[in-house]
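What you see is the complex with one protein chain gone and the rest in place.
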Amino acid sequence: MQVAYTPAEIAAIVGAVRTTGTTALKIRDIASLALAAPGDLSFLGNAKYRAQVPDCTATVILLPADYAGEPRPDQVFLYVENPSVALARLCARIEQALWPKPAAGIHPSAVVAASATIDPTAHVGPLCVIEPGVHVGAGSVLQASVFVGQDARIGEGCWVMPGVVIAATCSLGNRVRLQPGVIIGSDGFGYEFVQGRHEKIPQIGTVVIEDDVEIGANSTIDRARFSRTRVGEGTKVDNLVQIAHNVVIGKHCILCSQVGISGSTTLEDYVVLGGQAGVGGHITLGKGTKAGGQTGIAYTTEPGSYLNGTPAIPYLLERRLQILHQRLPDLFKRVEILEKGLEKSSR
Amino acid sequence: MQVAYTPAEIAAIVGAVRTTGTTALKIRDIASLALAAPGDLSFLGNAKYRAQVPDCTATVILLPADYAGEPRPDQVFLYVENPSVALARLCARIEQALWPKPAAGIHPSAVVAASATIDPTAHVGPLCVIEPGVHVGAGSVLQASVFVGQDARIGEGCWVMPGVVIAATCSLGNRVRLQPGVIIGSDGFGYEFVQGRHEKIPQIGTVVIEDDVEIGANSTIDRARFSRTRVGEGTKVDNLVQIAHNVVIGKHCILCSQVGISGSTTLEDYVVLGGQAGVGGHITLGKGTKAGGQTGIAYTTEPGSYLNGTPAIPYLLERRLQILHQRLPDLFKRVEILEKGLEKSSR
Partner (left out) sequence: MQVAYTPAEIAAIVGAVRTTGTTALKIRDIASLALAAPGDLSFLGNAKYRAQVPDCTATVILLPADYAGEPRPDQVFLYVENPSVALARLCARIEQALWPKPAAGIHPSAVVAASATIDPTAHVGPLCVIEPGVHVGAGSVLQASVFVGQDARIGEGCWVMPGVVIAATCSLGNRVRLQPGVIIGSDGFGYEFVQGRHEKIPQIGTVVIEDDVEIGANSTIDRARFSRTRVGEGTKVDNLVQIAHNVVIGKHCILCSQVGISGSTTLEDYVVLGGQAGVGGHITLGKGTKAGGQTGIAYTTEPGSYLNGTPAIPYLLERRLQILHQRLPDLFKRVEILEKGLEKSSR
């Protein structure tokens, strides 16, 4: 970290109810109890690590109010109501200090079409390209080298990181956060097989990203064949995820890294997919469906399903089958013994 | 969509044989019969949806000539020979209207080496970088922020979208379409293990993309160790696909999203790989080989193979084994019963 705080400053930020110990050191980093060293802040976020506190040499430790024990020399204990909440509050403060929101305005190296409307409180960073008819809303930040295609629309308070491409006519809601290298609005993958060749089906739809969505680095979201590919409010998408054309994702879903969703599939609200899971086309995952990493889902699921494996089956059944699968050598032996036994008994 | 058509304009575009009904509304979007609303165009592409037509409130519906029924007030029926073909014709027209080909010329913000030859009918958009010795052919479009490395060659009528990297000496044929973020010509992944370290093997080959190929967003194609990595004519590659060094892909193949092909493997013509399928190195997939999503192929396949699963086996066998796998709990019980029965009978 490029910031430094005194224990007193941290006590104020986290709202400490009590302080013991003294130090002249400043805090420059955060680490777990097991790894922290002088100059670090650590925290007792989970009671099961309580025994690690006496051996921890962090300069400041956030502790629950009921923690009994004395700090080392040159160490400060800060007692708070909830160390995890206190840490989150501190981290949010550090985040603002590390990466303050850039000033409003358009960098002179950006290439901005005359017909684009950029809110005066928005920031368009260096070497961005903004095509005709684009709208960028209040307080939004296009950090650097962002491409926004014609007639695309970016809401308020969005943060678009370097190298992102938002293709023509796509739209972002408010407070959308796109990590570097995200592609919104690439063509859907659609062809007709005609006389031995794949003829392209025009992809003239668009992509709608609703409020408070976050998309991870280098993920790709294709535009619809027609109408809209949609990512619902509050949904969070990790890195290198593929969302195909005409997919509709509900609200508050979680898609872990390298997930792939095939075309025209619907995810209802609160779906959670583990890393590298794959979902077939033209199906619906019912509300709250959960699937483990690398799961392959080819059929519509009931709300609340919890699945694993390829092909996806209920989680507990899949685990039971895995155990039986690993007992196959034993089963083959048992059948062989039975065959010999039957042979003998029938002689 | 950012375009609007009257029903009469649409009738002309699709070549309607007959029209019934009237409306003052213009058409601004396309939707399925189930989802369409006033202002939309819909279509009866498949006879099985015929019963949805009377309830559909689309302003214009494309119908087969034999459809019997009357439009609602403020609704127009257009009768055509084949509604799907009519829709494709309309979409192609809309695509041209939405995204007309940019004018020829080099944007002043592009950085173009003096020794590059850019056809006067080509378009080099804002903030592109064109290194020495590059050739860009007639009518090709480099949309924005495209990097073309030294001595690379782009054919005629190509469309290269924002953020694409075409590294040194690689070549594109004619009418190649690269979606945003594609990387052509990154180094192959080759190392020698020498005295506990991985020493890099120079990757001095190149990549050849033949005519009419399309590559999806953020896909990566490595240059050869020496000679060429090749993607054959008419092959279509989806998003986030990895093609390793010295891979040779035949003509008219389909590689769905997140497929990975390991080094020096050959795909003969008309191979189709489902999403997230993985193919090992130094093997050949015979002509027309098909594999389901998430399949893992480690061995050379016969022409016409249809595979599924990891390790890949014939599709029907894999499905049968999956069914038996799910009957393992029953099988274990049956063997237990047999063991008890045999014990009893041998007493």
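Going in written order, the chains are labelled A and B, and every chain counts its residues from 1.
FYI, contacts are C-beta pairs under 8 Å (C-beta built on N, C-alpha and C of every residue); 3 or more make two chains touch, one makes a residue touch a chain.
Note that the coordinates shown come from a computational prediction; the quantities given were computed from them, not determined experimentally.
Residue in contact with the omitted chain (choice from B:79, B:147 or B:270): B:147.
Of A:7, A:181 or A:232, it is A:181 that touches the chain left out of the display. Taking the complete complex into account, A:216 is the one of A:7, A:216 or A:232 that touches the chain left out.
Chain B residues in contact with the hidden partner, per the touch definition given at the top, are 111, 127, 129, 133, 145, 147, 149-151, 163, 165, 167-169, 181, 183, 186-187, 189, 191-192, 196-198, 200-204, 206, 218, 220, 222, 225-227, 240, 242, 244, 258, 260, 262, 276, 278, 280, 294, 296, 298, 310-311, 313, 317, 320-321, 324-325, 327, 331, 334-335, 338, 341-342, 345.
Interface residues of chain A facing the missing partner chain: 1-2, 29-31, 35, 88, 91-92, 94-95, 98-99, 107, 109, 125-127, 144-145, 161-163, 177, 179-181, 212, 214, 216-218, 234, 236, 238-240, 252, 254, 256-258, 275-276, 293-294, 309-310, 322, 325-326, 328-329, 331-332, 335, 338-339, 342, 345-346.
Just so it is clear, only the chains that are shown with their structure count from here on.
Rotation angle, chain A onto chain B, C-alpha superposition: 120 degrees, expressed as a multiple of 5.
One simple way to say how far apart two chains are is to compare their mean CA positions; for chain A and chain B this gives 25 Å.
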